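Removed: one protein chain of the complex. Kept in place: all other protein chains.
Every chain is named by a letter (A, B and C) in the order it is written, and numbering of its residues begins at 1.
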Amino acid sequence: MTQMNMVEAINHTLHQEMARDDRVMVFGEDVALNGGVFRATEGLLDSYGSGRVVDTPLAEAVIAGTAVGLAAAGMVPVPEIQFLGFSYQAFHQIAGQIARLRYRTRGRFDVPITIRSPFGGGVRTPELHSESLEAQYANIPGLKIVLPASAADAKGLLTTAIRDPNPVLFLEPLRGYRMIKGEVPEGEHTVPFGRARTVSEGTDVVIITWSFQVELSRRAAVQLAEEGISVRVVDLRTLVPLDTDAIVEAVEACGRVVVVQEAPETNGFASEIIATINDQAFYSLEAPVQRVSGYDTPYPVGMLEDHFVPDVDRIVAAVRRAVEVEA
Amino acid sequence: MTQMNMVEAINHTLHQEMARDDRVMVFGEDVALNGGVFRATEGLLDSYGSGRVVDTPLAEAVIAGTAVGLAAAGMVPVPEIQFLGFSYQAFHQIAGQIARLRYRTRGRFDVPITIRSPFGGGVRTPELHSESLEAQYANIPGLKIVLPASAADAKGLLTTAIRDPNPVLFLEPLRGYRMIKGEVPEGEHTVPFGRARTVSEGTDVVIITWSFQVELSRRAAVQLAEEGISVRVVDLRTLVPLDTDAIVEAVEACGRVVVVQEAPETNGFASEIIATINDQAFYSLEAPVQRVSGYDTPYPVGMLEDHFVPDVDRIVAAVRRAVEVEA
Amino acid sequence: MTDELVTSMFVDMLGARLYSQRVFNLQRQGRAGTNAPIDGSEALVVGAAFALNPTLDWILPQYRELVGLERFGSDVLDRYVLYCIGHPDGGHIPAPTRVWPPQISLATQVPHAVGLAWGMKQAGEEGCTLVFLGDGSTSEGDFYEACNFAGVLDAPVIVVVVNNGWAISTPTTSQTRAKNFAEKSHAFGFPGVTVDGTDAIAVYEAVADARSRAVAGAGPTLIEAVTYRLGPHTTADDPTRYVPPDELNAAKDPIEVMRSEMQRRGLWRQEWEDDIVSQADARMEKAVVAAEATPLEPSEMFNHVYDQPTPRLVRQRSEFEAKS
Partner (left out) sequence: MTDELVTSMFVDMLGARLYSQRVFNLQRQGRAGTNAPIDGSEALVVGAAFALNPTLDWILPQYRELVGLERFGSDVLDRYVLYCIGHPDGGHIPAPTRVWPPQISLATQVPHAVGLAWGMKQAGEEGCTLVFLGDGSTSEGDFYEACNFAGVLDAPVIVVVVNNGWAISTPTTSQTRAKNFAEKSHAFGFPGVTVDGTDAIAVYEAVADARSRAVAGAGPTLIEAVTYRLGPHTTADDPTRYVPPDELNAAKDPIEVMRSEMQRRGLWRQEWEDDIVSQADARMEKAVVAAEATPLEPSEMFNHVYDQPTPRLVRQRSEFEAKS
């Protein structure tokens, strides 16, 4: 085990997977010479050469689109989209092509594509660098959506993603790149998709969340423990596939639920969690599920963003509401 | 009042609005010379000339993107995207630019853009012609999402859309173009956004839905009435803004709810309806909300699509489930 | 160009037209979905296919070309018929046939072709990719982004722009002011040529040249093949609304062009052609019968979304199966 922050864990994993399998190719804007604008791909060019680590032209659609062809050629493409907001430029290739390639060819082609992209706010980036778009992708069948919340998971889930023969959108919390740190196993480490992680145990309320909001929720749980409220925190890790069993089990155990997301409220993935609870655990609910979300506004500029993104206070307040309402 | 099918109502409305306001411009692929592949823009070129009715090159991003500039020039752009699946090619302009223009310029520019596009399945179209993508857009603040389910509403809502200073995604049910018919007021006719329509009254269960599924739900209600189950059908008409009051009122009145959508289940707009009910009408629910959806597969080819899209039987079965489960 | 080659190409062109007409008629009979006839593009499709090596090279079609790719394997047509009747297996052209299924989302196949060429080069495989797209499709960003990247990569890819004068009802004059489509290659820094797309031999030669360049590591070529769409855009289209009859009447028919060449070479007899056509007809009849007899379980809908279904798909499938 070594102490790493999240971006180090990602870099370390890319090195391991490129060393392990020479079909793995990393490409995107500024990933080679510069090692990525956040250094996630640092050193790959030197270690694996300009054939496998490629600075592409500034064009997201063809970054995603060539991944389709590379996959068909037997490669394992790991393209980077520099910020998730610019995956919009590639939406027709990701949603319309990558997600459907296996289906439309009835399995002729495997699609072992892992699209890595940082996302989420809180670090004063320019416009369209901070958007949380996971819900817009979650309605697109054929993609897997993976969002690590710890350094060890960044390694374990990224390893699984690269080895998975299906397309994975691997979303890295920008705010967590350096802030999230932890022990990371040095050797082989995989984390299966579709298995949520219980971050802290608790019995009164469960907070269900993912990505950077796991850290905020953990802090909220610590604070609430002081008030005598026992909060379980569940990190979903992957939205597709979704660990419905873990959700149901937690709802049954706690009866009261808070869902936290940074995306705008309307039709964020929190809605799907609530709908899933409605479908599978309705009778265990002792109170309506509380949603903590960004607002239904465009992601705002620097001076406003701390007001937009959920913080510990909002999560604490939601938990209190969940506990207070009558059964 | 005249009897029209939906595409006639749309064509008639475009004529009226172009006659009324010479800032209105209609453009897109095959809208001028050919009058649109479904004849929605028939006759506009002859009546309003090649300055205001324009066949564009085959490029959705610039169709959407020029609308931004036209709006800034004081025009009222009404671009057509030939099939909603190809709005993916314009996603970065619609979600990243059109939806945000007012916000990022703090109101300098009005954005009276109405993007018209047919969508939805059931008519054996080729790939990517049938997808229901409303949920992917619903998570994008700044857009309004409008889906007429009757010929009269097609007129009333399209008129409102064109006159609205905000960007509207106006989604026309492909399957309803000729199949949906009705009386349409000939003169001025507007329908406000954010006001749901009660299609049929009922007291046991409410079906909440939109677009072509309104018609299927109405048929299901007729069939269920014979079994003695009284079903209210609510047509949301617009998803953004959402008529939460009508939803709450219906849930309070009926206690049991079915939501019907054609989109894939995971994170479809049905999830948001369920989340909204959870937030605002939880204690009125006598049973879990039942979802009827497409499946979490890509929209399938012709021989399979009738198995994918919700039909009357599936809606009827969901209503029965809603009624049967204990309170 | 040997007589044998000319004859083989003509045979495939005759087949292409016939297969296309048969699929068109199936739609009229309610037995197939919307489809796009090849009429006018036979020479350029067949000429291109013959200039490639079916065991080394890949073809990524738009949607009109599959009836003309018999040279790449008979399953191309068989699967295309399945595709047109709306059977999901129509999308699966089995290995080792190096042809992709039709692409409906226009120009998205160009990045795929570039990526595949890039991957082949990276893997040290001989061979190249050839991608077809229409004149209208060149207006899509994907075309430019892909060609530009192909240039940077020196990828072994041949981009064939099928300029048939129309994109549904939109004439090329509304599509671009570029002098011609070959000129667009200036934006990418690799050669562009315009050829007569009604002349299979001319197309063959242009593609053969481009292929030599590609496999020699000299990078991409853009080939504009000029022809005229001789029929409606698709089964859903009424071209009399917009195609000027004079223009249509003046258009060359590639079948006639090739028939003249056959005659010039003394290779043609009516009975021979009749025989070829009836063989093609029989071959197509078999394909249609086989396609229509291909079984289909409705729950096939749930396969191939992922290599293994997610728990949610398993649940949905079992709900679906319980209902049916």
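Simple rule for what comes next: a residue touches a chain if its C-beta (ideal position, glycine included) is under 8 Å from a C-beta of that chain, and two chains touch if they have at least 3 such contacts.
From a predicted model like this one, the values you see are computed outputs, not experimental measurements.
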- Note on the structure: Touch assignment to the omitted chain, from B:H129, B:K144, B:R175 or B:H307, lands on B:K144
- Identify the residue among B:L14, B:L44 or B:M75 that touches the chain left out of the display. B:M75
- With respect to the chain omitted from the figure, which of A:E29, A:D243 or A:D279 is a touching residue? A:E29
- Message: Can you say which of C:F10, C:Y144 or C:Y204 touches the chain missing from this structure?
- Response: C:Y144
- Quick one: which of C:L56, C:A123 or C:A178 touches the chain that's been left out? C:A178
- Message: Take the complete complex as the reference. Which residues in chain C touch the chain that isn't displayed?
- Response: 139-145, 148-149, 151-152, 174-179, 183-184, 186-190, 219
- Task: Just the residue numbers, please: which parts of chain B touch the chain that's not shown?
- Result: 25, 51-52, 56-57, 59, 61-62, 64-75, 77, 92-93, 96-97, 102-108, 110, 141-142, 144, 165-166, 194, 240-242, 244-245
- Message: Just checking the interface: what residues of chain A touch the absent partner chain?
- Response: 29-30, 33-35, 37, 55-61, 85-86, 88-89, 124-129, 265-266, 295-298, 300-305, 307-308, 313-314, 317
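Criterion: only the chains that are shown with their structure count from here on.
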- Query: At what distance in angstrom does the C-alpha mean of chain C lie from that of chain A?
  - Reply: 39
- Message: On a C-alpha centroid basis, what's the spacing between chain A and chain B, in Å?
- Response: 30
- Message: Residues touching two or more other chains, restricted to chain C: which are they?
- Response: 88, 91, 105, 141-142, 305, 310, 312
- Query: What positions in chain A touch 2 or more of the other chains?
  - Reply: 92, 96, 103-104, 141-142, 240, 242
